[in-house]
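The structure under discussion is supplied below as structure tokens; questions concerning it will follow.
One chain of protein is taken out of this complex; the other chains stay put.
What follows is chain A.
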Amino acid sequence: MRRLLWPLAVLAALILLNVAFSPGFLSIQMREGHLYGSLIDILRFGAPLILVSLGMTLVIATGGIDLSVGSVVAISGALACLQISEDASVFTAVVLALGLSVLLGAWNGFLVAGIGIQPIIATLILMVAGRGLAQLITDGQIITVNSPAYKLIGGGYLLTLPFGILLVLVVLGVTAFLTRRLALGMLIESVGGNAEASRLAGIRARGIIVMVYAFAALCAGVAGLMISSNVSSADGNNAGLWIELDAILAVVIGGTSLAGGRFSLGGTVVGALIIQTLTTTIYSVGVPPETTLLFKALVVAAVCLIQSPSFRDKVFRRRGTAAGPRPAAEEKVRVTA
């Protein structure tokens, strides 16, 4: 729980900033049987990122990284829309899209665990090739679909809530169950903490690695359905573009080390919400468009620094060490403040 303290504090600070600029930020209203409000919007638009980040968390916990999730988002959406535009049922389209996603993830896992390619390179292959595959599926066009059933996934409502939020809750619940109620989480942390020691303890590290990459791709596939369904079209070029970087950021902000080992699903969700809230904040505070990226970068840098225990120690002088480094530390504060 203490690991969640800083991410939660940052999220709260961002929300307070929004409230200061638009006092109605926290209000949630019931309109036409649906819940409306800025907070609901953050959850709804953040849903794909949360999904991708959940998968990414497990990959990073094994000491890997998956750069290909953005491409999988595009491929999944493209395949589903293609099927629907060719009069397949929504169910078939969804099953085919998710099946292909899992297959692509297993391919990543095979490259990493079976052949031993470094994860960043192994998934870079699919990151680049996947965009091509997505364009191949859409034939270089943007496929638009008109299916109310498909629209439900990313744009519909169920039980007054946007369907996407419910989907995230289900995936989060399943992930938490698999990793924390069953022993998958411990084995993942063990493989990420020390792969050779895990092998000598009898853990089938390969199987676990293939599984997490497949799972990450499945999450990306669901996110792809959500994104394409929301706009009722599939864009092989731009769907899910750079989402892998936001997802990695969310995982790191959530307190999971890029070196692998311990991971925190709750932290990742908070991390993804911070990123989504930040995007909302940029609009509501009225940051000039040409400086949005810079503003985002500064906030993220501050969040990462505040997460680092050694940085906090230096700044807040929890332990009075030698007099030497202190002025330097104070200077850093001024720079980031």
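Just a few scattered comments:
Note that a contact is a pair of C-beta atoms (placed from the backbone, for glycine too) under 8 Å apart; a residue touches a chain by one contact, two chains touch by 3 or more; residues count from 1.
Quick note on the criterion: contacts and distances are computed from a predicted model.
When the unshown chain is looked up in UniProt, the name that turns up among "Transport permease protein", "Sugar ABC transporter ATP-binding protein", "Cysteine desulfurase" or "Phosphoribosylformylglycinamidine synthase subunit PurQ" is "Sugar ABC transporter ATP-binding protein".
The hidden chain makes contact, of the residues A:34, A:204, A:296 or A:312, with A:204. Residue A:262 is the one among A:262, A:296 or A:312 that touches the chain missing from this view.
Listed here are the chain A residues that touch the chain not shown: 181-184, 186-187, 189-190, 193-194, 196-204, 208, 261-262.
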